[in-house]
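Here's a structure for you.
With one protein chain removed, the remaining protein chains of the complex are shown where they sit.
The first chain written gets the first letter, and so on, giving A, B and C; residue counts start at 1 in each chain.
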Amino acid sequence: MILKEGDFVLLVDGEKRYLKRLTRDFSLSVKDKQVKFQDVLGQEVGKVIKGFCLLLPTLEDIILLGFKRKTQIVYPKDSFYIAFKLNLSKEKRLLEFGVGSGASTAVFSQLAGEVWAYEIREDFYKLAKSNWEKFNLCQNVKLQNMDFLTAQLEEGFFDAAFIDVKDPLPYMDKVWKVLKPGAPMGSILPTTNQVSDLLRAIEGSFCDIEVLEISHRYYKINPERLRPQDTMVAHTGYILFARKRI
Amino acid sequence: MILKEGDFVLLVDGEKRYLKRLTRDFSLSVKDKQVKFQDVLGQEVGKVIKGFCLLLPTLEDIILLGFKRKTQIVYPKDSFYIAFKLNLSKEKRLLEFGVGSGASTAVFSQLAGEVWAYEIREDFYKLAKSNWEKFNLCQNVKLQNMDFLTAQLEEGFFDAAFIDVKDPLPYMDKVWKVLKPGAPMGSILPTTNQVSDLLRAIEGSFCDIEVLEISHRYYKINPERLRPQDTMVAHTGYILFARKRI
Amino acid sequence: MILKEGDFVLLVDGEKRYLKRLTRDFSLSVKDKQVKFQDVLGQEVGKVIKGFCLLLPTLEDIILLGFKRKTQIVYPKDSFYIAFKLNLSKEKRLLEFGVGSGASTAVFSQLAGEVWAYEIREDFYKLAKSNWEKFNLCQNVKLQNMDFLTAQLEEGFFDAAFIDVKDPLPYMDKVWKVLKPGAPMGSILPTTNQVSDLLRAIEGSFCDIEVLEISHRYYKINPERLRPQDTMVAHTGYILFARKRI
Partner (left out) sequence: MILKEGDFVLLVDGEKRYLKRLTRDFSLSVKDKQVKFQDVLGQEVGKVIKGFCLLLPTLEDIILLGFKRKTQIVYPKDSFYIAFKLNLSKEKRLLEFGVGSGASTAVFSQLAGEVWAYEIREDFYKLAKSNWEKFNLCQNVKLQNMDFLTAQLEEGFFDAAFIDVKDPLPYMDKVWKVLKPGAPMGSILPTTNQVSDLLRAIEGSFCDIEVLEISHRYYKINPERLRPQDTMVAHTGYILFARKRI
């Protein structure tokens, strides 16, 4: 593929990675290396130009480097697992609230048939919309700027649910109602207190409950001196899964 | 959904989970609990019958509890992440070899448009086929019982590649050729020696190289006594990602 | 050193380890290997006899393989760190309760000048005594079969404290009193709820508070196939440290 004006390009220099749009004023300077619009335009993806390997961004690159965020996002390490764990597929309709910057929705919408998404805050609603439009994502997502509690929805309407709000407790009755019997729901919770609270709230109404943490440990890529990076992300959130019991 | 004869059912009793086919001779006894065909037939999913919550198996359940295996499989904790990291989507064609029990293929085929899969051993080839057919998976997978090295393939044919063989080194030249420029490849490797070897082999021909480990830590789900499980999986494999450089 | 009757011997066969007393009826059979009293008696430590490397047990070996236990012990991975973190040395007097099987006391008493230990249950008191006597440990420990709450102690008597009871809260006022100003205390707590409770209880009366978990990940020792063991201990307890504030 040949890079043309307007494309998003991932420029990789060793372990450093930059996501940029190829506009006429594009320019990237890192230490003694510099690359400009004319250097990159018309080049084939995969080429190394002035020390930067030119690539197309993956979904992970877009979320981590391209999305604007005003809140803690659901990181790909978590959302990639959650998407499959919710058993999403083209025949499935997912409920999601709150949407925040839209990072997790961008992942779930790849696997699900459709996503009904609710975001109560207008600034987040606009941010998510703008992130998705910029990268041409989430065409199968119906995003509404409202509280999920006020949405008019049939019972048993959704095949799965994902909840990412500070306090999920007031929502759990309604989540239970709009899910199909046996359908999975997931939530990400930063603190152990929230996990205890949600476990208490779903006791009896959900079964097959799991709580886990996901850790990624990255390595330095020197084959003669293989070893983990010095530091790592220690925590993003606890992930809770359960299924609607009737 | 109403459970009928022939359905696969996931029966959940607290933290114990059983995947069974609902045949006339179905019966599950766990300690003092017993459930039989007539108890489950015609019940709605999500119900608790004789102490077991009746659910439909997710893809993860199928892989972990339903697939037969003759080898170490690629675990969902790894393959769920790899699927997205390879940037699979409906427009993408994935290369995969070796297939083993077919666990990772079943994941990748959910996201990819098509998967071209190669398995050199006939027993594994048959096992994967049988696992997929049993659970109605992998219709977009073209599986061949042959060495990938002997396959006739155009240059730049694949959008992504996943390699799970003991020694990937003899294959890397061909992997490079059949990938599109900039396309991602991934591999899972049990030992640090293999990681060093593969890092050496791809130096110069691939860029954007990452090596990582994924850990899942599960918790006991008592809200008043929240704490991790006593033991956890410490290692399945090191995951290596890279992209074709031209 | 020459092994004689009555000695404790650690017999190592690859990754399998056995701690035995060299009595006349000593005999160890593992698969096709067997070793008896006469084989080991008079042998030098470090020798390999009939496939077993003969060693003297370390303190860790004694705790893990030699101590009888009726409760969860404080594991060496935790107690070795705690001992130094409490800043024990020959001039320091440590308070410890409850003692349980005496595993942590056996570690702390190596570094501390003296340990005043309290165990409310008579069966644990006897067990700890018996474990220590068997291996000739803890001569500088004054163990009492009583509730620490009922002990008559001066204010500011101890240089450090270690607490390992189900509910430390009723004890914290007295712990504060008997510690010297600025002195460290530590506790090990299985659940997050207990950690939250203890954090609340010491707010204002202790400073320099830390909470951590310690993980050990072991590797298979094949140099050509270096990789972690398949499973690991995921949790023993959360460790809390703080210092008396006045």
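Just so it is clear, contacts are C-beta pairs under 8 Å (C-beta built on N, C-alpha and C of every residue); 3 or more make two chains touch, one makes a residue touch a chain.
In this text the structure is predicted, and so the values were computed from the model without any measurement.
**Q** Which displayed chains does the hidden chain touch?
**A** A, B, C
**Q** Per the definition of touch given earlier, which of B:T58, B:N131, B:T192 or B:T236 contacts the omitted chain?
**A** Only one listed residue reaches the unshown chain, and that is B:T192.
**Q** Just one of C:D25, C:E154 or C:E224 touches the chain that is missing; which is it?
**A** With C:D25, C:E154 or C:E224 as choices, the missing chain is touched by C:E224.
**Q** Footprint of the hidden chain on subunit A, which residues?
**A** Residues of subunit A in contact with the hidden chain: 190-193, 217-218, 224-235.
**Q** For review purposes, identify every residue of subunit B that touches the missing chain, sorted by number.
**A** 192-193, 195-196
**Q** Please give every residue of subunit C in contact with the chain that is not shown.
**A** Looking at subunit C, the ones touching the missing chain are residues 1, 10, 12, 17, 44-48, 53-56, 58-60, 76-77, 80-81, 83-85, 87, 89, 107, 110-111, 180-184, 192, 195-197, 199-200, 203, 207-219, 221-224, 226, 238, 243-246.
Criterion: only the chains that are shown with their structure count from here on.
**Q** Could you work out how far the Cα centre of subunit B sits from that of subunit C, in whole Å?
**A** Distance between chain centres: 42 Å.
**Q** I'd like the Å distance between the centres of subunit A and subunit B, where a centre is the mean of that chain's Cα atoms.
**A** 21
**Q** Suppose each chain is reduced to the average of its Cα coordinates; what separation in Å results between subunit A and subunit C?
**A** Computed value for the inter-centroid distance: 44 Å.
**Q** Give me the residue numbers in subunit B that touch at least two other chains, ranges are fine.
**A** 192, 217-218, 224, 226
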